[in-house]
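Heads up, one of the protein chains got dropped from this complex, but the rest are sitting where they should.
Showing subunit A:
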Amino acid sequence: MTKRGYSLQHQLIIRTALLMIIVFVVLSAGVWDYAKRAADISFNRLLNSASLSIIERITVRDAQIDLDLPYAALSILELAPDDKVFYEVLDHRGQHLTGHQQTPAPTGYHPTSRPEFYNAYYKGEAVSWVIQSKHLTAPIANGWVVIKLGQTRRARTELADEIFYSALATLFGILLLTLLLVWLGVRRALQPLSIISNNLHAQPFNNRQPLQNTPIQEVAPLVDAINDYQQQLLTNLTTMKIFIADASHQIRSSLGGLQGQLDIALQTTDSHELKSRLIKIRHEYQKLTRLTNQLLAHALVTHRSDSLTPQKIKLNTLVEELLTEVVRDYAHTDIEFSYTAADQPIQLPGDKISLKEALKNLLDNAVRYGPDNNQIDITLGRIDEQTIEIIIDDSGPGIAPHQRRQALQRFSCLNPAISGSGLGLAIVETVIQAHQGTLKLDRSPHGGLRVFIRLPGTPL
C-alpha cells in the first residue's frame, strides 16, 4: 500500500500555482469584459452628444425638412483621429435625406427620442452606431425623422486593450508574488523536518542521545514521538541483547555438557559404563531439546503478541482440549487432574495459540516440579462482568513468597536440583501481559503453587 514518494514542497507549490492560474484566467475574463464596457461607455457618450447636436438642427422650413449640419458636433468625434465617421438622415417617410447611403439599422427599430447603440459593419469596417429620432409635427412633414451616426471602432478597441493589458500586468505581478511567498512559506514550514532528518542521519544507530527539543510548537510532538520511539527501540535492543547472551550461555553450556559426555563415552571400553554414559547423554539432550523448544516458543509468543490482531477465544473449549492432551501425555502417571468451570462458558479476545502455549507451560511446570501423586486443578471463573480468572493449583513444593518475583524472570533457577529451561513462566508472563492480564503466584490449598491469571473476558 506504499504510495510513490512525492515532495510535499512541490505538491504545495504546484497546487497553489494551479489555483492561482484558475483565478488569473477568471479575473482576466472579467477585466476584458470591463475594459470593453468602459471603452464603449465613454465613446458612446461622445457619439450620443454628436447625434443630439445634429438632431437639434433638423427643422421644417419652406415646406421642406432642413438640416444645417453642425460641423462642431462632428469635430467632437475627431478626438479619435484615426477613426472614420458616417452619418445618414432619413425623413418622415423613411427616405434618404442626406449623408451616407444605405447605412445599417438595428433590426426591429421603432423610432424613439432615446438614443440606441449598436454595432454593424459598414463598407467593410466594424462601426459603432447610434440611432436617434425626432418627431416633426409640421403639416407637410408629420412623423419621425431618423438620424444614424457611426464611428469606426479603432480608438475604442485601443482604449479597451490599454485598460485590459495594464490590469493583466498587475494581476500577473500579484500571481508571481503569491507563488514566491508560498514557496518561501513552504520552505520555512518544512525546514524543521530537514533539520530533524539531518540530525538523525548524523547520529550513529545506537546513539543514546535523544533529539534536541525544539521551540516550534508544531514540530515538538514529532520530536517527542521520535525520541519515545528511539527509547523503546533501545530498550528492546537491550532486552534482546541480554536475552541472546543468556540464551547462548544456556545453549553452549548444554552443548558443552553433551560434548564432554560424548568424548568420555567414546573412550569407554566397559559396555556397562557406556550404557550409563549414554543415559546421561540422552538426559542432557532432552534438556537441550526442551530449552530449544522453549526458546522458540518464547520467540513465537513475543512475535505474535507484537503483530496479531486479537480473535475471539472460547476459553472453556481451549482449556478442555489442552487438558485432554496433557492427561493423555501423563496417563501413565498417578497424577490427578480436575477441572472446574462456571456454568456459563467464557470468551476473551486474544491469540489462541499463545494463550494455549502459556497454559500448557503452567501445566507442564506443575507436572515437572510436582510429586508423583500430584494433584493438579484448573478452575475457570468470573470476577466481574469484564474480568475472568484462571487458577491452576498443584500439590508440588510451591514457590516461597520471597522467590516469586524472581521466578518470573528469564533463566532464573530457583531449585538447582530440578533444572528447567528457565523460560516457562517468562513465556506465560509475556502472553498474559500481551492479553492485558495479570499473573500472580500464591500458595495453593494443597500446599503447592497456585497461579492466578486475570484476563479481560466476558460470558459467551
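FYI, a residue touches a chain if its C-beta (ideal position, glycine included) is under 8 Å from a C-beta of that chain, and two chains touch if they have at least 3 such contacts; residues count from 1.
By definition in this document, contacts and distances are computed from a predicted model.
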| request: Given the choices "ATP synthase epsilon chain", "ABC transporter permease", "Two-component system, OmpR family, response regulator TctD" or "Succinate dehydrogenase flavoprotein subunit", state the protein name listed in UniProt for the chain not shown. | output: "Two-component system, OmpR family, response regulator TctD"
| query | For the chain left off this view, which of A:Ala105, A:Leu300, A:Leu408 or A:Leu441 is in contact with it? | reply | A:Leu300
| request: From the listed residues A:Glu320, A:Asp364 or A:Asp442, report the one that touches the chain absent from this view. | output: A:Glu320
| remark: The listed residue (A:Ala120, A:Ile353 or A:Leu408) that touches the chain absent from the view is A:Ile353
| message | Considering the whole complex, not just the chains shown, which residues of subunit A touch the missing one? | response | 289, 293, 296-297, 300, 320, 323-324, 327-328, 331-332, 336-341, 352-353, 356
